[in-house]
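Just one protein chain is left out here, and the rest sit where they should.
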Amino acid sequence: MGVFKFASCDGCQLQLLSCEDELLSIADAIDIVHFLEASSHVEPGPYDIALVEGSITTNVDRNRILEVRKHSKYLVTIGACATAGGIQALKNWGDRSDYLRAVYARPEYIETLSTSTAIADHVKVDFELRGCPINRLQLIDVILSLLADRAPRTPRHSVCLDCKRRGTVCIAVAQDAVCLGPITQAGCGAICPAYQRGCYGCFGPAAQPNCDSLADWYLAGRATPVELVPLLRNFNANAPAFRECGDRIDPFLDSGGTT
Amino acid sequence: MNAKPDLTKARRSSEPWHTFPVTIRRVCAEAPNVMTYDFEFDNHSDAQQYAFSPGQFNMLYVPGAGEAAISIAGRTNEGRFLKHTIRTVGVVTQAIAKGGVGMSLGLRGPFGTSWPVDFFSHQLKRDVIVVAGGIGLAPLRSLVLFLIQHREKVGSVRLLIGARSPEDVVYESELHEWSENGVEIHVTVDRPSLNWRGQVGVVTLLLGRIAIPRPQSTLVMTCGPEVMMRYVAKSAMDRKIPTENVWLTLERNMNCAIGLCGHCQLGPKFICKDGPVFRYDYVRDLLRVQHF
Partner (left out) sequence: MEEPCLIEKSELNRLIERLIREGFLVLGPRVEDSAILYCEIQSMRDLPRGYRDTQEPGKYRVAESNGENYFEFNLGPHSWKQFLFPPKQSVSSCKKTDNGWEFTTNVDSPPKFAFLGVRACELAAIEVQDRVFLEGPFVDPVYQARRESTFIIAVNCTVAASTCFCTSMGTGPKCKSAFDLALTELDDGFVVEVGTTRGRSMISDLNIRKIDREHASDSQLLQQRACDQITKRMDTSGIRNLLLENLDHPHWDDVAKRCLSCTNCTMVCPTCFCSSVTEVSNLSGDQIERERQWDSCFNVDFSYTASGTVRDDVRSRYRQWLTHKLASWHDQFDSSGCVGCGRCITWCPVGIDLTAEVAAIRNTPFSNRTLPVIQPVSKAACAFPKDFKP
């Protein structure tokens, strides 16, 4: 199993590291090879499983992911960066040079694409494991399933279902909170509402989400577009359902500008 | 009404989750991706108490992967083996295919309704037309064997098989024996191979062609893709067979098979307990509704 890192924060790798012992103890055959540096050369596998973390933001990365695909039986993307471009996909909305100047002292050394995009935009992905960060139990389950040559059964339902299963009082209804739970895929165990915070959408859009309806409801008195748009443009900003909804209600986009 | 629920009405309060341990003893390839498996009960006593009717199904359970609803295709070796013909499509069925001979797994059942086998009597001697589409022959196999066994209670038995291509015809090795036992068999395929000498076209065409001398006392029993079965029913009607003589089996997502999980609903029907075998006129209108 190879672990490949692209543009990301390492949060998902930490999750992976935290379950590596378990994985090693169950499958002696499993051999985990990391490729942390963007420059590192891709060992010609073949890999049974390639776990890919991070999004594609540079030309070098774009070529590297093609290499990874070529040498892997199953390519699994993990985390919001790899599955939806991550928080760095925000630059898709902004002028690139602004971001560079804000972050790097010598921007002229930085060569980047103007976008941050999901791995699936570049190569065929066998399975996407969502989350920011991913849920370690789901990760173990995915790896075990793939080792057994079966498709993982990671649920695609809303956070609300898990929220109700654990008996949390809906904070959207009882406290007028702005919560993305109804349009977000479960996986986190509905943790935020249990601590009285609205869902941030870490696991990306649930199956067939109706983002517009929820946005319109919140905009009718509970939140302004200026509050709601950043919520949709979070870790999964570039996931199509969130992106389209955010763009629709973005007051600055209408007038032709950028946020 | 009482604060304490009345439990006397419960017909079966035994453990609905009770799972029999079984082992795969034989695997036989039927068609691309389709295999027939013989499952042996690990405990002799389980085999003795287990009884099913043609058309019923079991839940086959691969621990860790889950359950799948599979029709009972028959029983052999003095009842010790249960036959299931399974198409490899997803998690559970792949696990079974991969497991092969010697694999240990679980089985719950039998569940659901059966073909109307007690409609046959020495007096009436009804004619039967069995129509199968592809792997839909699986739940009909035990029916055909029943008809052969009770030949004196039935008039003519015709088996019409439609398959995508000649190699998709299941139970090919048994068809000869069935026809020697008085079952008239017609096979048609959509895509013939070079050496195919049988019929070509959809199975409903066969139904349009065969002689039906006594439509009022002819029964049609069919299993296959839902569209196919609706056309079979329509052709049967065209041939003056009354709707109440047409029986079919339906498929929906199944999770519990005991009427408690809600997954298998089709309008007012629970496929797992009201079906999977239905009289056509009880479900005809439901089948016309899109995405129901």
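A and B label the chains in the order they appear, each numbered from 1.
Definition applied: a residue touches a chain if its C-beta (ideal position, glycine included) is under 8 Å from a C-beta of that chain, and two chains touch if they have at least 3 such contacts.
Values in this document were obtained by computation on a predicted structure and should not be read as measured data.
Looking at the complex as a whole, the chain kept out of the display touches A, B.
Interface note: of B:Pro32, B:Gly64 or B:Gly182, the residue touching the hidden chain in the full complex is B:Gly64. Residue in contact with the omitted chain (choice from B:His18, B:His44, B:His122 or B:Arg197): B:His18. Only one of the listed residues, A:Val3, A:Val123, A:Cys192 or A:Leu214, touches the absent chain: A:Leu214. Within the whole complex, the absent chain has one touching residue among B:Phe81, B:Tyr171, B:Tyr231 or B:Phe270, and that is B:Phe270.
Listed here are the subunit A residues that touch the chain not shown: 22, 25-26, 140, 144, 153, 155-158, 160-161, 164-170, 172-176, 179, 181-183, 196, 207-210, 213-214, 217. Residue-level contact of subunit B with the missing chain is found at 1-5, 7, 9-13, 15-21, 23, 42, 51-54, 63-67, 89-90, 104-106, 113-114, 116-118, 142, 146, 149, 225, 251-253, 255-256, 258-263, 265, 267-268, 270, 273-274, 282, 285-286, 288-292.
Note that only the chains that are shown with their structure count from here on.
Centroid to centroid, with C-alpha atoms defining each point, subunit A and subunit B lie 44 Å apart. Within the complex, the subunit A residues that touch subunit B are 148-151, 153. Listed in rising order, the residues of subunit B touching subunit A in the complex are 64-66, 90-91, 94-95, 98.
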